[in-house]
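All protein chains of the complex are present and in place, except for one that has been dropped.
So that you can tell them apart, the chains are marked A, B, C and D in the order they are listed, and the count of residues begins at 1 in each.
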Amino acid sequence: MYNNLWLIPFFPLVGSIINGLLGKKIKNEKVIGGLGTLMMFFSFLVACQNFFGLRASEQKVFQESIGSWMSVGNLQIDWGFLLDPLSAVMILVVTGVGTLIHLYSIGYMHGEEGFYRFFSYLNLFACAMLFLVLGNNALVMFIGWEGVGLCSYLLIGYYFEKKSAGDAAKKAFVVNRIGDFGFLCGLLTLFWALGSKGVWTMNFIEIGENAHLLESGGVLITVVTLCFFLGACGKSAQLPLYTWLPDAMEGPTPVSALIHAATMVTAGVYMIGRMNVLFAMAPTTMMTIAFVGAATAIFAASIGFAQNDIKRVLAYSTVSQLGFMFMAMGVGAFTAGIFHLMTHAFFKACLFLGSGSVIHGMHHAYHHAHLDDDPQDMRNMGGLRKFMPITHWTYFISCLAIAGMPFFSGFFSKDEILWWTFASTRGSYVVYGIGAIAACMTAFYMFRSLFMTFYGEQKTDARAKDHIPESGLTITIPLMVLAGLATVGGLIGIPHAIDIFHVGNLFHDWLAPVFSQAQQLNVIEAHGSASVEIALMILSVLIGLAGIAGAFMMYMKNPEAPGKFTAKFPGLHKIVFNKWYVDELYDFLFVNPCKRIGTFLWRGFDVKVVDGVVNGVGWVAKGIGAGLKYTQSGYLHNYAVAMVVGVVVIVGYYVFG
Amino acid sequence: MEAILFYLTALVAILAAFFVTKCRNPVNSALCLVTNFLCLAVLYVMLEAPFMAAIQIMVYAGAIMVLIVFVIMLLNLGTATKSVYTHGLLGGGVLSVLMLFLTNRFVANGQATGTGGEITSEVIQSYGHTELIGKAMFTDFLLPFEIASILLLVAIIGAVVLSKRKV
Amino acid sequence: MDANLVQEAMQNVNFQAIMPSLVLSVFGMVLLLVSVFSPRGKTTHVAWLSFIALIVTGFVSLNGWNNPQAGFAGSVVLDNFATFFSMTCLIAAGLTILMSDSYLQREGYPVGEYYPLILFTTAGAMWMASGTDLMTIFLGLEVLSVSLYVLAGFFRGQTRSNEAGLKYFFLGAFSTGFLLYGVALIYGVTGTTKIDGIAQFVQAMPDSTSNVMFIAGGMLLLTGFLFKVAAAPFHMWTPDVYQGAPTPITAFMSAGPKAAAFAAFIRVTIIGLESLQADITAVFWVLAVLTMTVGNFIALSQKDVKRMLAYSSISHAGYALVGLVAWNEIGVTGIMFYMLVYTFMNMGAFAVLVLVGKKGEENLTIDGLAGMGYKRPVLGIVLCIFLFSLMGMPPTAGFAGKFYIFAGAVKAGYIWLAVIGVLNSAVSLYYYLRVMVSMYFKDEGEDFAWVSMNTATAISIVIALAGVLVMGVIPGPFMEMAKLAGF
Amino acid sequence: MISVHHYLLLSAILFCIGTFGVLTRKNAIVIFMCIEVMLNSVNLTFIALSRHVGNMDGQIFVFFVMTVAAAEAAVGLALMIAFFRNRESIDVDDFNMLKW
Partner (left out) sequence: MADHLLSIMTFFPLLGMLFILFIPRDNDGLLKGFTLVVTLITFVISLPLAFNDVFTTSGGMHYKEFSEWINIDGFFQMNYNLGIDGISLWLVMLTTFIMPIAVLSTWKAVDKNTKGFMALLLLLETGMLGAFVSLDLFLFYIFWELMLIPMYFLIGIWGGKNRIYAAVKFFIYTAVGSLLMLVAIIFVYYYALQSGAPINGFGIQEFYMLDLPYNAQYWLFLAFGFSFAIKVPMFPLHTWLPDAHTEAPTAGSVILAAVLLKMGTYGYVRFAMPLFPDAVQTFIPLLATLSVVGIIYGSLVAMMQEDVKKLVAYSSVAHLGFVMLGIFAMNLQGMAGGIIQMINHGVSTGALFLIVGFIYERRHTRMISEFGGLAHKMPIFATIFLIITFSSIGLPGTNGFVGEFLALVGAFESGLRWYAVVATTGVIFAAVYMLWMYQRVMMGKITNPANENLSDLSVREIVVMMPLVLFVFWIGIAPNTFFEKMNPAVEQLLNQMNNNKVAVVEIQQPVVANLLETK
């Protein structure tokens, strides 16, 4: 029944290969884009089929292997896929959102020189992401893990002639690699640790079944999980490895939507969910995750305050939201984390696509007016809702969702997270507090972006002003679908406290087979009364409203306020505007020293010391030779003297010795 | 008597040898060398080797020295214009003294143990030294003798080849 | 004198035992006459005749293989050992003669006596190899040396040649003094100059090994041989003489006489002075190291190819000494094999140099070979092969030779000596490579005054090349031969 | 009584004097003469030992040493003449073209 799992990544792969190899010849954008989208759609269909199959089935874990990958002694790695509730959700999100974004891209990328290349990469990305999600062992996951990194690299660097794009692509990959370093270390340690207990495996299910062999809360498991968490940090842009994500906005907007909002960046969360058994066993790690998540959430949000590039605001928002997810994972709210992952995929993809639509329009206008301004700068926008109503509305809905306004999807997921941070056995009020503030800040800067873009007076250059069109159908359809999902998507996870209609928390129930065991074994649960939960919900809605109100006050009512504010705290603004100088700090701490060390090792050590020794030996030998040759003075006497000395020494040694 | 003769001859031999190394004029050196050869001839006689003494005088003092003196004259080598010694005088001297210690040491401390041959004074006297030499040379040492002839031939060719003026 | 004396004398005579050298000497004398009666400046026929003489001698010599002959009251023996070295010397002489004719013509010394001298030298070398009496060895050595003095100074109009001859002569005569002194002392201690007589005496009187006169005599005797094989510190004549002497003679000196000297050396040390093994190996250990090191290091800084090869030949003497230090069967046969190999490779290299040299030989510098590999590709490759062989790179004969020698040393437990030896050959790589660098890697320099290729030299090169390659790829039979010839 | 050691000692002294000459003199012919002194001292050793030992081998050796000396004299002097013709000198310090 589930033996068609492999088809899910296979379709995009085929699309990628066909487009990659033949795209240049095909040239026809409709064919190329259509093929890419269709492949995603097929894959979505298969995913759906599997999802519903799983739903209907009693058994919740299915594995499928299509062959052995590596078989060396006790290391046996299969090309294996795993279907369980968690991966089922993920494949739906990936293929569903993926399909929409493919569709969107047809319109958005219209006329690009590397159109075929883009679709090839995008399909390849989907393929890799599906590998990541579906892999039944850590290594297949890792193939996807690195594969999405590769595609992210390719797509960020899509406009490769732009230096900033190249830099960003490289940065993304390298920072991801730092995470991968952690992932590998964790994986290898785990493999060895389990192996030394007699179980040589990298299969997730087997890991889960045998995790009890390791000492719960022990050093080993803590190290392993911390290593994995480092991997997650890299991929999901958590502190301190988040810096690549904002830069990644150099890629085309659909890429930002798909990869850097909806799917790839959530891989870390997914991975923690996948290995929840291990993480549950390591409280220290969990706490670390929660705090890192919280810190990231508030930190990124603070930067989001001061950004003027619409995509960058969204990028920092993504970082911040990912922080929420990690917070959730850290306090043991695995379901909530995954839930937020999913809702986030909806509204953030929608936001990004909306911003893409705006940029597309602005670009069009500037192009029309032969201007060279930055189409992404919000300071040049304003009042766009007149020109792009659909975009505006979808954007608006998504903003509500992200701000956690009641009954939008974000509301359910975020509140569940906050509730868990507050009430979980692994939770902490500090984390809750930070989370709450971050939620407020989120509402503020999201609405700031909304107001700056769509409301107020239009600040666009006069020549371009009136040439901003609403985008075409391929763009607006995905927007609308996603906005719809952002609106209603949360309803599958209605918290118990407000479950008036007793539909139950569908999402929670669905994922229960994956997480409940770990949670029960390690006593991770949120305990508290429904009234407290409801109180907290109201509080968080109020917090969100406060954020919105703040944004309204500063950017609608009182447009001079931000200017005044910055004038009052120039230092603070500068720091925030420059993203806390983290990039510079990293340059100072890591990049430059590495370069310096590299240069030193090369020019100093390699050339001077090692080669110096080598050449020195040669030089000394030659020098000795050049010196010794003067013993060969050409004078007969010296030769005779040498002989006599030889005789005297040799004979003397025996005669006197 | 024998001792006095020995010491006297030895002294002269040593002095002559020393003056060979000392004389400014090569001709003088040559004459000293001849003196040295003659002293050795005396010693050969004392050692009951009259035939060797004879050829010492004939071959060495006669033939070789004449050749040397002839060449000195031919090349018209007068007294050396500068120093007769090279810059290595001191080193050479020291080395020679060391050599002297060395040689004295092994000559004095060593034993010439290979005694017991059949040629005693009586045999020499009864048989004759020349005869003995002749016998040895044409029985046991026939091959070296023949080789010596080749050696002389080679030397002659060499001398001719090297001193011809034109090809 | 009475008849029985004559009879006694004739009993000792065994012409079989000296047949090869006898044949060679007779040929030498005949050729002397031929050259005397030849028109002035015509020497080609003498050259070919002497080559034929060598071939005939070679066959005669081979006749003695596995057919040991002694004679002349134990002053000579024609055993395999002697035959092996004789063959080596004959090969060296043959190659020399082949490369000489055109060379002499070019240099303007077409003198017929040159060839008989080489034959006599070879005969001298054979006596050294087959002599079992120090007297025979000494006279053989002198025949060899005196001829070589002449040959080294053969270009009497060239100061360089004169100087080479004179230096060789003086130092040779000087070392002869030490050698003789050593012989005299040994004679005093043992009462004989026969090699096996010495050994027997010491066996009968083991005290002799602590008799300073005997030790001193032995050491002095060895210094004479060390001089001939150019071991440090008795090596200093080598570079000057090699550089100044006519190139074919240099080639010859580096191979034939050295082999002969080693032959006598081995016979004297291994048989005659066996009782002094401990002392001798200790000395030779040091000398071997010193010799290789001095040779290799000074060679690094040489510009003149001939001089560089002279230093390299010193270092090769050092390697050969390693075999003597080992003082075992492998070491000794190693030396024998190495000498044979060295004859081919070194003479081959010199043969190429003979071809590429300019008249007057003023500067056959390494830089002067620039671009030679392109102008004369075949010669270039051939020279490279010889150089690789000298380096000891497989699959050339040089490698097999070195392997043999170091195997002897390792087997005898002289591991550090072997290590020093191989490190030395690593040093040597540099200067051999420099020649190749010049030949191939540099742009063509000044023009060569090319001697047109001539058959004789070509033959010599081909023979040497064949030797180097055949003995490199299938060294077995040759090693086997050397082993049969060893003690 | 004069023993063989006296002779040996004498010849050793002569040998060293000869060596001294070789090591220090400039004139090639004188050096050659010094070598002859050395050879002669060896001859004396031989003959003394020959008497001491009691066989003729040593004396025969001396005979050949003389032969060799003669041969060397011929060749050596010829070489010197050849050199002199080119350089007008037989100072060994002038043998200095070949070095290093």
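The definition used in the following text is that contacts are C-beta pairs under 8 Å (C-beta built on N, C-alpha and C of every residue); 3 or more make two chains touch, one makes a residue touch a chain.
Just so it is clear, the structure is predicted and the values come from calculations on it, not from any experiment.
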| item | value |
| --- | --- |
| Touching partners, among the displayed chains, of the absent chain | A, C |
| Contact residue for the chain not shown (choose from C:M10, C:I55, C:A278 or C:I415) | C:I415 |
| Touch criterion as defined above, residue of A:G34, A:G53 or A:G166 at the omitted chain | A:G166 |
| Candidate in contact with the missing chain, chosen from A:L506, A:M553, A:L589 or A:V610 | A:V610 |
| Residue of A:F142, A:F204 or A:F451 in touch with the missing chain, whole complex considered | A:F142 |
| Chain A, residues in touch with the chain not shown (by the definition above) | 20, 24, 67-75, 139, 142-143, 145-147, 150, 153, 157, 160-163, 165-167, 169-170, 173-174, 177-178, 180-181, 184-185, 188-189, 191-192, 195, 594-595, 597-599, 601-602, 606, 610-611, 614, 618 |
| Residue numbers in chain C that touch the chain omitted from display | 329-330, 333, 374, 377, 388, 393-395, 399, 403, 406-407, 410-416, 418-419, 422-423, 425-426, 429-430, 433-434, 436-437, 440-442, 474-476, 479-480, 483 |
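Definition applied: only the chains that are shown with their structure count from here on.
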| item | value |
| --- | --- |
| B-D against A-B, pair bridged by the larger set of C-beta contacts | B-D |
| Centre-to-centre distance between chain B and chain A (centres being mean Cα positions), rounded to whole Å | 103 |
| Intercentroid distance (Cα basis), chain C paired with chain A, Å | 79 |
| Residues of chain D whose C-beta touches two or more other chains | 4, 8, 15, 18-19, 22-24, 31-32, 49-50, 52-55, 57, 60, 64, 68, 71-72, 75, 78-80, 82, 92-93, 95-99 |
| Sites on chain C at which at least two other chains make contact | 135, 139, 142, 146, 149-150, 153, 156, 165-167, 170, 174, 185, 187-188, 191-192, 212, 215-216, 239-240 |
| Of all residues in chain D, those that touch chain A in their complex | 19, 22-24, 31, 92-93, 95-100 |
| Residues on chain B engaged by chain A in the complex (per definition of touch) | 86-88, 91-92, 95-96, 98-99, 102, 105-106, 109 |
| Of chain A, residues touching chain B in the complex | 635, 637-638, 641, 644-645, 647-648, 651-652, 655-656 |
